[in-house]
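Of the protein chains in this complex, one is absent; all others appear in place.
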Amino acid sequence: MTGVVPPVCTPLTPDNEVDVASLERLVDHLVGAGVDGLFVLGSSSEAAYLPDGHRRTVVETVVRHVAGQLPVLAGAIDMASLRVLDHVRAAARAGADGVVVTAPFYTRTHPAEITRHFRLVADRGELPVFAYDLPVSVHSKLDPDLVLELAAEGALAGLKDSSGDEGALRRVILGARARTDVPGFAVLTGSELTVDSALAMGADGVVPGLGNVDPHGYVRLFRYARAGDWERARAEQERLCALFRMVSVGDPLRMGASSAGLGAFKAALHLRGVIDCPLTAAPQVPLSAAETEQVGKHMAAAGLL
Amino acid sequence: MTGVVPPVCTPLTPDNEVDVASLERLVDHLVGAGVDGLFVLGSSSEAAYLPDGHRRTVVETVVRHVAGQLPVLAGAIDMASLRVLDHVRAAARAGADGVVVTAPFYTRTHPAEITRHFRLVADRGELPVFAYDLPVSVHSKLDPDLVLELAAEGALAGLKDSSGDEGALRRVILGARARTDVPGFAVLTGSELTVDSALAMGADGVVPGLGNVDPHGYVRLFRYARAGDWERARAEQERLCALFRMVSVGDPLRMGASSAGLGAFKAALHLRGVIDCPLTAAPQVPLSAAETEQVGKHMAAAGLL
Amino acid sequence: MTGVVPPVCTPLTPDNEVDVASLERLVDHLVGAGVDGLFVLGSSSEAAYLPDGHRRTVVETVVRHVAGQLPVLAGAIDMASLRVLDHVRAAARAGADGVVVTAPFYTRTHPAEITRHFRLVADRGELPVFAYDLPVSVHSKLDPDLVLELAAEGALAGLKDSSGDEGALRRVILGARARTDVPGFAVLTGSELTVDSALAMGADGVVPGLGNVDPHGYVRLFRYARAGDWERARAEQERLCALFRMVSVGDPLRMGASSAGLGAFKAALHLRGVIDCPLTAAPQVPLSAAETEQVGKHMAAAGLL
Partner (left out) sequence: MTGVVPPVCTPLTPDNEVDVASLERLVDHLVGAGVDGLFVLGSSSEAAYLPDGHRRTVVETVVRHVAGQLPVLAGAIDMASLRVLDHVRAAARAGADGVVVTAPFYTRTHPAEITRHFRLVADRGELPVFAYDLPVSVHSKLDPDLVLELAAEGALAGLKDSSGDEGALRRVILGARARTDVPGFAVLTGSELTVDSALAMGADGVVPGLGNVDPHGYVRLFRYARAGDWERARAEQERLCALFRMVSVGDPLRMGASSAGLGAFKAALHLRGVIDCPLTAAPQVPLSAAETEQVGKHMAAAGLL
């Protein structure tokens, strides 16, 4: 699992159902840009907002539509082990190639319990497990040494790091390189704004939410980095940094950061004609017309409209 | 919904299934002590750890077993509105009398989204909604003014306050008393250690996790308070405060606060012969034999063994 | 150290100097109302904002002005032990009767370091030490067992609890009562809205910021409680709860909670004619004329204007 693996947005109908046709067009948009894999039911997919029925539809639709061209990872996002295992089973039935799993949340947890959690999900689940390090959501940080220990045990196939802690990310990368017992362990960064840095450090791939909007940009960035052309990689990254500013058009007095950020991505996909409706799932607050216009300006400035 | 409403523990078998016979005995233990209602699938019930199948079994078992003698509230604990609505529907089908719902969690949220969330769950759900204020789990605090506004709209039937913020609790109690548009709004405290204080402030009821272990104690405490015998109420509360120290027997180097606290409650119920197995749900860490012995000493000191 | 011990506001001139004449009038206002002690250089005194010269002026002025009628506690608020010891020495020279000391802050700390800190300040300082439990400022909570252990060693003379954690407060109160080795240990609550509850639990005194504005109210409340007249105590507390709402008149889009809360207290003292200028220290944002008018309405509703 390497390269550009966008966390696929979940297009919705105006009444909050999964818009299957739009989802297929979004998959085509991403695959056509040359991405290397797809990650469904992550944060950018609004997994936290989607009922199990929606989640099932998403995985089935995407797996069917990519038809084996690319690997598909599915988030198995829930509060603790037994609930996560239900999602892992559903993902396996739907044909996903791996699952992405956070530490327990909502409940107060402990390093020993996080360890037990990942071991249990790996032991009883039927798919390779990628740890999802997302302190902003789960309010605990995965320890680099724990990640490597679980990797060495075979409990983890990789790490999707959205912690924003680049020093800790580097510890995992360097630790995995130094050890002989974690071959093939994949380290993916979820930080849209420092992909060139992460790749220079040795990360295997990137999972950028903004990659929904501009997959070609991230594919170019990855290729430049792999070719060692750091100057072009940096220029591409800086263009994407400017584009990313769209996540701030939503008025923070009216809405939270999820409504604003995912609302902007979906508005952009709508403006590009990829999806039919820019709605984010309840109870998120929609962007206003003026805010959507601002998204359009960011798109135009980046050469995407 | 007033009086003592214990959040019912969920007895498990050694392989993490719901132990229906033990659950029925626990219900008998509580009802026999004279409690006024039951709250299933809250934090003390390990709702975060229980898959949907387990949750269904719990509500069905308890509703069937109490057979209308007492009202049964069910937690509908999930990350956002559409997922919560699935749980509300399941609770309604199983015959619960009301649901208990937190603010959105895992995702970054906003007061406007919390408001939309409760309105949506109240509008589309089929049961009265009690707001569950639990910042330690959801990382946001419900604003007293918002709670009262939602109550006046008819979106909320009550509040289960486990925030530990007694000043804010008092604002809701005094606000509800001062308004004419929130008749019957029920304010319940989840703080085991300050029940006498909350009742003196005017709270309608209490939802003490420790009430699983010693329901008679909380029933006495409530009756003393209602009779205005604050001295006896305080003495009873102080006895319960000493008993509560059992939540600290679990070694914090080996386990988190949930494992320790719920593990102690279940160990106590096991020692009293109410439930067959003291196990807490995965990935929680079990108490050791020595720790369980300490629980027994707390029980004995409180006159319960 | 028992009874009502208001944390004395620090009146300032328009150019942010200590207004000594206003401070003396404020002390007269408090002493005249029958308070039992004074606490200078706490949070309500804006200690965090005051340079050492201002701090010295405050302690000297108040000690001189009360002239031994009442005990005077002084905050020794700083980041770590050696800095705190400098403040303790200054407070001793100025004639204070005790100091109030928080856990270390700004730096990352640890329970073992908090313990060393209090021992060191007690050993090397020349005044009795009251622990100041203020997690909102120092981002750690004092453990009740640690507080009692330090009390038993003689390192602490009392606790000023502004943690808002009434369960933990009760653990200290009950623990101090149960032990024979902490005679005279004073437990004071800083929570304005639950003074009746804290006194019913057994607290020795109260340190209410709102006591600057309405010291007579808190003196009455304390006397009712000591007389066992809990009904009148509750009624007085509820009147004070309504008055406390003044801390919310400041627009949260324009200012923080300190500017709003202390700004309201100072506006109220200015409206009552006690202090000459309602300014809070830089960089706090002043209340607008309309916000000040709202403060006046709260005062009038409470019968204070």
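For clarity, chains are labelled A, B and C in written order, and residue numbers in each chain start from 1.
Just so we're on the same page, a contact is a pair of C-beta atoms (placed from the backbone, for glycine too) under 8 Å apart; a residue touches a chain by one contact, two chains touch by 3 or more.
This is a predicted model, so every value here is computed, not measured.
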| task | Would you mind listing the shown chains in contact with the chain that isn't displayed? | result | A, C
| message | Going by the contact rule already stated, which one of C:P104, C:P128, C:G164 or C:G190 would touch the omitted chain in the full complex? | response | C:P104
| task | Would you mind spotting which of C:S197, C:Q237 or C:Q284 touches the chain that isn't drawn? | result | C:Q284
| Among C:L82, C:A178 or C:A300, which one is in touch with the chain left out? | C:L82
| message | Even though one chain is hidden, which residues of chain C still touch it in the full complex? | response | 16, 43, 48-52, 54, 77, 79-83, 85-86, 104-110, 112-114, 116-117, 120, 136-139, 254-259, 281-285
| note | Contact residues on chain A toward the hidden chain run 164-167, 170-171, 174, 191-194, 196-197, 200-201, 230, 234, 238, 241-242
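As a convention for this text, only the chains that are shown with their structure count from here on.
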| remark: By number of contacting C-beta pairs, the most connected chains are A-B
| Centre-of-Cα separation between chain B and chain A, whole angstrom | 35
| remark: So, in whole Å, the Cα centroid of chain A is separated from that of chain C by 48
| remark: Among chain A residues, those touching two or more other chains are none
